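After the structure tokens below, expect a handful of questions from me.
Just one protein chain is left out here, and the rest sit where they should.
Letters are used for the chains, namely A, B and C, taken in the order the chains are written, and counting of residues starts over at 1 for each.
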Amino acid sequence: MLNLALVIVLAPFVGFLLQSAFGRRLPRQGDWLTILGIGASFAAAVIVFGRVLGGEVLDAADPAANARWEWMRFGEVVWNVGIKIDGLTAVMLFVVTLVAFLVHVFSSAYMHGDPKYWKFFAWLQMFSTSMLILVLADNLLVLFIGWELVGLCSYKLIGFWSERQDPCNAARKAFITTRIGDLGMVVALMLIYSQTKSFAFEDMFRAASTGGLDQQVRTWASLGLFMAAMGKSAQFPLHVWLPDAMEGPTPVSALIHAATMVAAGVYLVGRTFPLFTDASLLVVASVGAVTAVMAGLIALAQNDIKKVLAYSTVSQLGFMFLGLGCKAWHAALFHLTTHAFFKALMFLGSGSVIHACHHEQDMRKMGGLWRKLPITGTTFFIGVLAIAGFPFVTSGFFSKDAILAGAWHAHPALFWIGLGAAVLTAFYMFRLFAMTFLGKPKDEHVFEHAHESPFAMTLPLLVLCALSVAAGWDLFHWHSKLLDPVAAGATAAGSIGHHEHSQFVMYLAITAGCVGLGAGLIVFRAMAPERLAALKRPFGGLERAFARKFGFDELYREVILRPAYVLANVLAWTDREGVDGAVNGIGRTAASAARGSGTIDRVVVDGAVRGTGAVILAGGDGVARTQSGRIRTYVAFGIAAVALILILGRIF
Amino acid sequence: MTAVSALLPTILLTAGILAVLLADAVGKGRRPQVLPWISGAALVGTAAVAIVWLAGARGDDRIVLGALRMDAFAFVMTLFCAVAGLVSILATLVGDGNRRPGGEFHALVLAAVVGMSVLGAAVDMVTLYLAFELVSITGYVLVGMRRGDRLANEASLKYVLFGAVSSGLMIYGLSLLFGLAGGTSLEALRVAVAQGAGTQPVFGAAVLLVFAGFAFKISAVPFHFWAPDVYQGAPTAVAGFLSVASKAAGFAGLIRVVDALGATAQRAAGTGTVLRWLDGSPAGVVATVLGVCAVLTMTLGNLGACRQNDLKRLLAYSSIAQAGYMLMAVTMWTPDALASLVFYLVTYLFMNLAAFLLAGIVIRSAGTSSLDGLKGLGYRNPWLAGTFTVVMLSLTGIPPMFGFLGKFVLFASVLSEGYLWFAVIGLLNGAISLYYYAKPLLRMYLDGPAPDAPAVRVSPGAAVLAGVLVLPVVAFFLAWSPLATWTKSVLPTLRIGS
Amino acid sequence: MTSPVLHLPLAFLQTIGLAHFLVVGAVLFCAGITTVLARRNAVGILIGLELILNAANLNLVAFERFGPAPLRGTVFAIFVLAVAAAEAAIALAIVLNVFDSRDEIDVDETTALKG
Partner (left out) sequence: MGSNLLSLTFLLPLAGSVLVLLVPKESAGRACRWVNLLATLATFVATLAVWSGWNAAKAKLLPGQYALTEDVEWIAAFGIRYHLGVDGVSVALLLLTSFVSIGASMASWNVEKSAKGYHSMFLLLLAGMVGVFMALDLFLFYLFWEIMLLPMYFLIGIWGGPRRQYASIKFFLYTLAGSVLMLAGIVLIWIHHRTFQIPEIVQIAQSTGLFEGKVDGAATYRLLCFIGFFVAFAIKVPLFPFHTWLPDAHVEAPTPISMILAGVLLKMGGYGLIRMAYPFFPAAAVTLQYWIVGLSLASIVYGALVAMAQTDFKKLVAYSSVSHMGFVTLGLASLTPEGSNGAMYMMLAHGTISPMLFMLVGVIYERAHHRDIDRFGGLAWAMPRYGVLAAFGIFASLGLPGLSGFIAEITVFLGSFDRFPRLTLIATLGMVVTAAYYLITLQKVYLGDTPAVYQDKAHYPDVSPRELWILLPLAAVTLLMGVLPGLAMEIYRVDLEGIVKGVKEVGDAIAKVK
């Protein structure tokens, strides 16, 4: 098992090294090499998936597996690095490697002809490696390392077309916002380490259950971890970077912002679930619910196809955190996997649409493309059904229904919010579908050129479409085999509630899905454009608010960035004048003296007096002035001093 | 060893003076080449006698003719001043090149050395005053040697007026002390102080007035005013002579007087250091005055120098500051402190003479004594600039130069008395001094080569002399401990008369 | 007509003791100091200087007369006189020197060296 895990991680890493070194000179600029690398990793992941299904687990704790190596030692405390595979890891491995593999294949066509073609694949490989490190880590420190490496790779990939300013700004914004989130992770690390002196998951969970970590620390640590998750999964306060990240190439959006990196946040909370106390779970749930609704509303008002998908991802992640918050651990992780498939499907679908319309992303210029792009159209439609939770046929339904059931049991209030979000999801997804594929083409020029994408792009769409349907059924009942043992482990820590499948919730979920789709059909398909405008007018102000993303960008710019710059400039000025000034007197005069300018006296005497340096020189200046050259003043000073001492002598 | 052997240095020097004057007269107006040889021989002879005496069995140091005690300290001072005199004469010869100084120059230098040697050995008020005046008067004339030079005239005028007034104050103080002591010998004064003469109100005034004289001689505040102007006006070699020899003699005389004022008695009686300020005892008064004076001299010397743009004035203020450090040692009045003073004087001798010699060479070739004359010297004449840098850094007290060792020993003695703040003030003054000692370095190196500046000719004689002076400044930290132990053995035999 | 002086206690006038001499000496000393400070002319300063030296001489002789030490004070005084003469000679020579180059010896003008 260990060497399989090593293959999974090292294959893409070797690919990255070879590609970045020789990529340019390889035939087809080395895209086959990278596809081979991720393919090998995917194959290994499938084998591991099978093995774990058979009950085999790689536990770093027991020495037999020797999956743990000493990294650093401080006194008697030892920090080590290890690999851990259990049910959850197996699922994640499968999802990550599969989606990565498909994206590699897709981008070999999509990125064709880009000047830095080889570089793109190098960083895709590195991204997969860091994601796999994150998933395979057996302790929080290695997870954190993977976490930040993923941040770096997303910086590189978002800012891939670095000759233009917007991608660079977007990449920087992404890195810094996630970095703020990472602060939470560091705080959590410190809190946990100060009590348990170890980062391994099993030590942490044992301490949490046996009271090693006191309640207060557990809450703050878990909130720290959640803060990091919020940063990476673009939850409510830290979501501003995700829409801008759409500046990156579409395959990047598909891989990173649909399936893997964004999901890392959910994986983190899932993996460290035993740490969470009820208080922190409530926070997770409420943030999740609010994000789900808010992101849904914003998505409704977006006209760029990729931005809609981006906000829908944020909303779906909000759903998952809602599930986790309501202790529906199993449901949340299940939704994570299904969402990965159909969201990747839709991103790649939108990629093929954009490719077809020569990089046109504005939906208002599209329309009626179904006839031109049949495969993309149908697969996209199935994706929309899945995300809307169309009953029984799509996997989305099962996972979303499970979350709603969990929410129903834990916090009924949040359940209704969740339900509302579900309706919204269906509504805006259908709007997207309708505006691009259905109805009359709005822009003749775009419509003329549209043509079905090559096979390399449609194959991944088909595979993902199949999976987004199949994932719902419990093939080889992988739920019970993989997710439940880990869930059981988590429940052992006493924080996962038991949930039974209530009929009432299911029906509600079904109606929500259909109502959303139906409304979408009526509003966007059938209704004539002018009545559509009339319908929209009362919501006009609302829509502008949604469009400007509730003004969060401006808010951050005013509240955080501007004062930081002002403070920086003020400090820099004080540093030059104040602290530095305290000693600047000598320095400044030395410089002016060095220039030997004739105006020394003028500069020193009436120059601005600064700090100790200047005091010394003023003293020196005073001394020089007493040397008036007149002998009588000299003698006078002498005798006056003697007289003064005499008088003082008398006093004492 | 009869009294004659004790007076051998003085006799030799006087013979030298007569021979020089005779040779000058006989030379019928032409300045014969022989003059420097005569004066040189006299000075070397005196130095040899001193070395022999010091190295030898250090025979009895009884009081001679009731006026002199040629003990180890006196012989060290004689050796010290003889070497300074010799270097000054050589510097003048090497420096001026074309105009050989007249016979009277040599005579005056020899006379000054006699005065200094006697001042170091004086145990009687009369001899003290006479030696003091001899050194001063020869100094006045030496400063005013170049008749035509307006600056030299003005410098000598200031020197003579200021010096005369200070010695006037001193003699008036001495007359009061004479009254108190009932006799001219310092021993009588010490006895009188021991018997409570110190409590008389007039005692404080008398002591102060005497200190005025010595403060003038060692250019300590508040009687330092003459130093910058006189050093600037006087020929550089003479300025060097004054800054080293007359200052050392001044310190020697000061030590004799302070001892007579019961400092050692106080020290021996085990009542802690003499520096119990303002504790009412006569020695306490003395200590307070000295301490305050030391701090003022140090700080004022350093501050003044920061603003200078003339090389000679800069060196003048630097010598005032150095006087401040040395005065700190006298204030401590412990055997360690006095040994460190002698040690510091040795470092001071080499550093300052080298500094003035090099300054003389640079000023003569650049034509101006302002710092701009040094521009780009580092590129034109690297060896000269290098030695000058070494001397400057040594004056600042940067290890491994000789100056650092002197400061180290000095501050160690101060710190061992527990006067933390006193030492810290001294050390910080040392740090500030870097600012002005680095000014010449700034000009020589950091301004970049100055192509148009005149080439600097260094005559072989000057190069050798500079080498002899700078060598110990650089190399002495290897042979440092023999000097340190030797200075302990050379302490003035205090408790005059015992 | 009786002048106030007469009423002074005669005792004070009859016995001239050490104190009287010292008082005169002090007065002479202060006169010397003021002359040195007040005069602008170099020679004037030298005159003041002589006053100071003579004040010291007066003290010495007075102490010798009333003190125990035989003949020490006067010897000291004579030495001081000799030195004063030498000093005056040198000082006047230097003053002449300055006079040659400046045509005036006003001390306040000789300020070429300063700063």
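Everything that follows uses one rule, which is that a residue touches a chain if its C-beta (ideal position, glycine included) is under 8 Å from a C-beta of that chain, and two chains touch if they have at least 3 such contacts.
None of these values were measured; they are calculated from a predicted model.
Q: Which of the displayed chains are touched by the chain that has been omitted?
A: In the entire complex, chains touched by the missing one are A, B.
Q: Of the residues listed, B:33, B:195 or B:481, which one is in contact with the missing chain?
A: B:481
Q: Going by the contact rule already stated, which one of B:66, B:418 or B:467 would touch the omitted chain in the full complex?
A: Here the residue in touch with the unshown chain is B:418.
Q: What residues on chain B make contact with the chain left out of this view?
A: 379, 393, 398-400, 404, 408, 411-412, 415-416, 418, 420, 423-424, 427-428, 430-431, 434-435, 438, 441-442, 445-448, 480-481, 484-485
Q: What residue numbers in chain A mark contact with the hidden partner chain?
A: These residues of chain A touch the chain that is not shown: 70-75, 77, 141, 144-145, 148-149, 152, 155, 159, 162-165, 168-169, 172, 175-176, 179-180, 182-183, 186-187, 189-191, 193-194, 564-565, 567-569, 571-572, 575, 579-580, 582-584, 586-588, 590-591, 594.
Simple rule for what comes next: only the chains that are shown with their structure count from here on.
Q: Would you mind checking which pair of chains has the most C-beta pairs in contact?
A: Counting C-beta pairs in contact for each chain pair, the top pair is B-C.
Q: Compute the centre of every chain as the mean of its C-alpha atoms, then state which one is farthest from the centre of chain B.
A: Result for the farthest chain: A.
Q: Determine the centre-to-centre distance between chain A and chain C, using the mean Cα coordinates as centres, and give it in whole Å.
A: Averaging C-alpha atoms per chain gives centres 97 Å apart.
Q: State, to the nearest whole Å, the distance from the C-alpha centre of chain B to the C-alpha centre of chain C.
A: Taking the mean C-alpha position of each chain, the two centres sit 29 Å apart.
Q: So which bits of chain A are touching at least two other chains?
A: Only 624, 627, 629, 631, 635, 639 qualify.
Q: Would you pick out the residues of chain C that each touch at least 2 other chains?
A: Residues 36, 45, 107, 110, 112-115 of chain C each touch two or more of the other chains.
Q: Across the complex, what residues on chain C touch chain A?
A: For chain C paired with chain A, touching residues are 33, 36-37, 40, 45, 107-108, 110-115.
Q: Which residues of chain C touch chain B in their complex?
A: Residues 22, 25, 29, 32, 36, 42, 45-46, 49, 52-53, 55-57, 59-60, 62-63, 67-69, 72-73, 75-76, 79-80, 83, 86-87, 90-91, 94-95, 97-98, 100-102, 105, 107, 110, 112-115.
Q: Residue numbers of chain A touching chain B in their complex, please.
A: Per the touch definition, chain A meets chain B at residues 586, 590, 593-594, 596, 600, 604, 616-617, 619-624, 626-627, 629, 631, 633-635, 637-642, 645-646, 649-650, 652.
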